[in-house]
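Take a look at the following structure, please.
Let's turn to subunit A:
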Amino acid sequence: MSWEIVTVLGMPLVGGGVLALVGHRRRAAEVNIALSVATFVAAGALVASVIRDGPIIALWDQFFVDSLNVFLVALTAFVSMTTAMFSRPYMRIEKDHGRLTAGRLRLYHSMYQLFVFTMLAVLLANNLGIVWVATEAATLTTVLLVSLYRTPASLEAAWKYFILCGVGIAQALFGTILLYMAAQRILGTGFEALLWTHLAGVRSELEPTVMAIAFVFLLVGYGTKVGLVPLHNWLPDAHAEGPTPVSAVLSGLLLNVALYALVRCKVLADGALGAPYASRLMMGFGLVSVVVAAFFLSRQRDVKRLFAYSSIEHMGLITFAFGMGGPIASFAGLLHMTVHSLTKSAIFFAVGHAAQKTGTQLIENIRGLINVSPTVGWGLMLGTVAILGVPPFGVFASEFLILTTAMREQPWATPFLLAALGVAFAAVFGKVQPMVFGESTASRLPHPPALVPVFAHVALVLTLGIYIPPHLAHWYREAARLIG
Partner candidate 1 sequence: MSVSPLHAALYVAAVWLAIAALGVVAPHSVRWVARVLFPAGALAGLGLASIALVAIAQPPHATVLPLGLPDLPFHLRIDALSAFFLALLGTVAAGVSIFAAGYIRPGAGTAPGVQCLWYHLFLASMALVLLADDAYVFMVTWETMAVSSFFLVTSDHRLPEIRRAGYLYLLVAHIGALAILLCFGVLQGGTGDYTFDAMRASSLAPFWATAAYLLALFGFGAKAGILPLHVWLPEAHPAAPSPVSALMSAVMLKTAIYGLLRVTFDLLHTQVWWWGVTALAIGLLTAVFGVVFSAVQTDMKRLLAYSSIENIGLIVVGFGLSVTFAAYRMDVLAALALTATLYHCLNHAYFKSLLFLATGSVLHATKERALGKLGGLIHRMPWVAWLALVGALAIAGLPPLNGFVSEWLLLQAFLFTPGLPDTYLNMLIPIAAAAIALAAALSGYVMVKFYGVIFLGRPREERLAEAHDAGVWERIGLAWLAVGCVALGVLPVQLVRIIDFVTGALVGQTLAGVTAASHWLFLAPVNPARASYSPLLLLVGIVIVTLLVWLGVRRLYHGRVRRAPAWDCGFPLLTARMQDTAEGFGQPVRQVFEPFFRMERELPAPFDAAPRYRVTVEDHLWYWLYAPIARVVERLTGLVATLQRGRISVYLMYSFATLLVLLLLAR
Partner candidate 2 sequence: MTEISWSGTIAQLTELALAILLAPLLTGWVNQCRAWLQNKSGPGLLRPYRLLRKLFGKDAVIAHGASALFRTTPYVLFGCMCMAAAIVPTLGTDLPYAPVADAIALVGILALARAALALAAMDIGTAFGTLGARREMMIGFLAEPALLMVLFTASLLSQTTSLATTVETLSQRDLAIYPSLAFAGVAFTMVSLAENARIPVDNPATHLELTMIHEAMVLEYSGRHLALVEWAASLKLFVYSCIGIALFFPFGIAQGGDAIGLLLALPALVVKLAIGGLLLALIETLSAKMRIFRAPEFLGTAFLLAVLALLIHAFLES
């Protein structure tokens, strides 16, 4: 019975309930922060205990922690904490601008906590059925967050998000059923047949024909949530129309979580089918996503859509890395997950304040941020430079590993990857540079913007580019070994 897991899961769940009651009060934002901090502390304790005495299985085997999901839990807890810190002034400013009422804020705060809960549940769940349920629940909570402003655009985005993801996730359920069916023949009826810890043990005995079809459904299902082309169409809309903190967590965390689920399934599929099958599929999807997203980038006029597409690109890159497999590639994939979620959320923080300063999300109307508020300007600029994979930021480290591995193992893919990276660089930088530099169109804000999170994230990413702490590297290695 490990109290860490219970706290990690319980804190946001309780928080969701509490904020559903008091979420409209003046101090709600602080409560939100406090809960997130508590969650993060619990996650830290969890990490400590995992480091101390290995994997933990708890709550009637339904939940477990190993080195693969523990750092994702820590990451999720951390980013959701910083996002909560960011959302305090942001949402207050939105309220002052009259875009939100107290009631909406209550909905926002409560749903935010519940959303964090669902993500942590996906990460910690041992039972693949629960993984599915939690993913679906994550969709439901975020749908409400995306449509928070109730503008036509936000409703449209939320509707597409709901339908597309709902349908997609449904496919994942079918996949899970098939998986269960395959597992039953070895583990017998009952929930053991869905426990990852058990499945991983017998994965080589799972029935290949069933697993082949099951993986297809799982890939389509969770891939929709990851935002793999051509299943990605909900993603830009949802990112662009929701409140910025939500975009930050969607892009920074939810995609990671879905990808995590996919990776777990891939491990089973590999066990049953041998390497190439699942790998090929994932590499194909990853490559297509990278290339297509890169070409989409240059047509964007809305800054949040722009970075949404860049998320698709990076998710594609990570999927490609996991597809290649092997210690280095998986290591790189995990590292890229980390740095991407840190960087992308930082960018969204900066973008959010930029949009508030200029009162628009249209790129051509945001100009010369650096003159009015150097911090926001530099935050956005540095974040962009980082996300574009320019050293010495950490994104480059992982991209370096991915590309170099690709050069060795999939030489055919490297030209596409490099071309896509070049195009993406040209597009994104060409759009961000005038936003940051030049004559300004921005104005002051009623409340001081929250920039500690931005620079904290950027600093972390910078550090990871130059120095990866040994125990972190050890984690990654362990996790990479699990993924294989």
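If you want to know what made the cut, all candidates are chains of the complex that A comes from, given by their letters.
Simple rule for what comes next: contacts are C-beta pairs under 8 Å (C-beta built on N, C-alpha and C of every residue); 3 or more make two chains touch, one makes a residue touch a chain; residues count from 1.
It should be emphasised that the depicted structure is a prediction, and the values quoted were computed from it without experimental measurement.
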Candidate from 1 or 2 that touches subunit A, complex-wide: 1
Subunit A to candidate 1 touching residues, read off their complex: 159-160, 163-164, 167-168, 171, 209, 212-213, 215-217, 219-220, 224, 230-231, 233-234, 281, 292, 295-296, 298-299, 328, 368, 370, 385, 388, 390-392, 396-397, 400-401, 403-405, 407-408, 414, 418, 421-423, 425-426, 429-430, 433-434, 437-439, 465-468, 470, 473, 477
